[in-house]
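Removed: one protein chain of the complex. Kept in place: all other protein chains.
== chain A ==
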Amino acid sequence: MGLALIAVALMIGFGALGTAIGFAILGGKLLEGSARQPELAPMLQGKMFLIAGLLDAVPMIGVGIAMYVLFVVVPGLPA
(Lines give C-alpha, C1' and ligand atoms only; values in the text may rest on other atoms or scores of the structure.)
Protein backbone atom coordinates (compact mmCIF):
# COMPACT_ATOMS: atom_id res chain seq x y z
CA MET A 1 0.00 0.00 0.00
CA GLY A 2 2.85 2.35 0.85
CA LEU A 3 4.39 1.80 -2.57
CA ALA A 4 1.06 2.55 -4.26
CA LEU A 5 0.84 5.86 -2.42
CA ILE A 6 4.43 6.73 -3.39
CA ALA A 7 3.53 5.91 -7.00
CA VAL A 8 0.52 8.27 -6.81
CA ALA A 9 2.67 11.04 -5.34
CA LEU A 10 5.28 10.59 -8.09
CA MET A 11 2.67 10.58 -10.85
CA ILE A 12 0.97 13.76 -9.66
CA GLY A 13 4.21 15.49 -8.64
CA PHE A 14 6.16 14.83 -11.82
CA GLY A 15 3.07 15.50 -13.94
CA ALA A 16 2.69 18.92 -12.36
CA LEU A 17 6.44 19.58 -12.60
CA GLY A 18 6.60 18.71 -16.30
CA THR A 19 3.58 20.84 -17.10
CA ALA A 20 4.96 23.72 -15.05
CA ILE A 21 8.33 23.64 -16.85
CA GLY A 22 6.65 23.44 -20.25
CA PHE A 23 4.31 26.31 -19.49
CA ALA A 24 7.07 28.43 -18.04
CA ILE A 25 9.09 28.05 -21.25
CA LEU A 26 5.99 28.65 -23.38
CA GLY A 27 4.99 31.77 -21.42
CA GLY A 28 8.53 33.13 -21.52
CA LYS A 29 8.71 32.66 -25.28
CA LEU A 30 5.34 34.38 -25.71
CA LEU A 31 6.56 37.42 -23.80
CA GLU A 32 9.80 37.44 -25.77
CA GLY A 33 8.02 37.05 -29.11
CA SER A 34 5.46 39.73 -28.26
CA ALA A 35 8.24 42.13 -27.28
CA ARG A 36 10.15 41.49 -30.50
CA GLN A 37 7.18 41.64 -32.89
CA PRO A 38 4.08 43.10 -31.22
CA GLU A 39 1.99 42.72 -34.38
CA LEU A 40 2.33 38.93 -34.15
CA ALA A 41 1.15 38.71 -30.53
CA PRO A 42 -2.44 37.48 -31.21
CA MET A 43 -1.17 34.84 -33.64
CA LEU A 44 1.42 33.69 -31.10
CA GLN A 45 -1.32 33.48 -28.49
CA GLY A 46 -3.40 31.19 -30.73
CA LYS A 47 -0.43 28.95 -31.47
CA MET A 48 0.46 28.86 -27.81
CA PHE A 49 -3.07 27.75 -26.96
CA LEU A 50 -2.74 24.91 -29.47
CA ILE A 51 0.63 23.79 -28.11
CA ALA A 52 -0.64 24.07 -24.52
CA GLY A 53 -3.39 21.56 -25.32
CA LEU A 54 -0.79 19.08 -26.54
CA LEU A 55 1.68 19.85 -23.76
CA ASP A 56 -0.50 18.82 -20.85
CA ALA A 57 -2.24 15.83 -22.46
CA VAL A 58 0.13 13.19 -21.12
CA PRO A 59 0.43 14.60 -17.56
CA MET A 60 -3.37 14.79 -17.36
CA ILE A 61 -3.67 11.11 -18.27
CA GLY A 62 -1.08 10.41 -15.57
CA VAL A 63 -3.19 12.35 -13.09
CA GLY A 64 -6.24 10.27 -14.05
CA ILE A 65 -4.34 7.03 -13.53
CA ALA A 66 -3.02 8.34 -10.20
CA MET A 67 -6.55 9.08 -9.04
CA TYR A 68 -7.63 5.61 -10.14
CA VAL A 69 -4.82 4.04 -8.10
CA LEU A 70 -5.61 6.24 -5.10
CA PHE A 71 -9.37 5.71 -5.01
CA VAL A 72 -9.85 2.26 -6.55
CA VAL A 73 -6.64 0.21 -6.22
CA VAL A 74 -5.39 1.36 -2.79
CA PRO A 75 -8.69 0.74 -0.88
CA GLY A 76 -8.65 -2.82 -2.23
CA LEU A 77 -5.13 -3.53 -1.03
CA PRO A 78 -4.52 -5.19 2.36
CA ALA A 79 -3.20 -2.71 4.94
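By definition in this document, a residue touches a chain if its C-beta (ideal position, glycine included) is under 8 Å from a C-beta of that chain, and two chains touch if they have at least 3 such contacts; residues count from 1.
Please note the rule applied: contacts and distances are computed from a predicted model.
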Missing subunit (named according to UniProt) among the choices "Biotin-dependent carboxyltransferase family protein", "ATP synthase subunit I", "ABC-2 type transport system ATP-binding protein" or "Sugar ABC transporter permease": "ATP synthase subunit I"
Residue ranges of chain A at the interface with the undisplayed chain: 12, 16, 19, 23, 26-28, 30-31, 34-35, 38-39, 41-43, 45-50, 52-54, 56-57, 59-61, 63-65, 67-68, 70-72
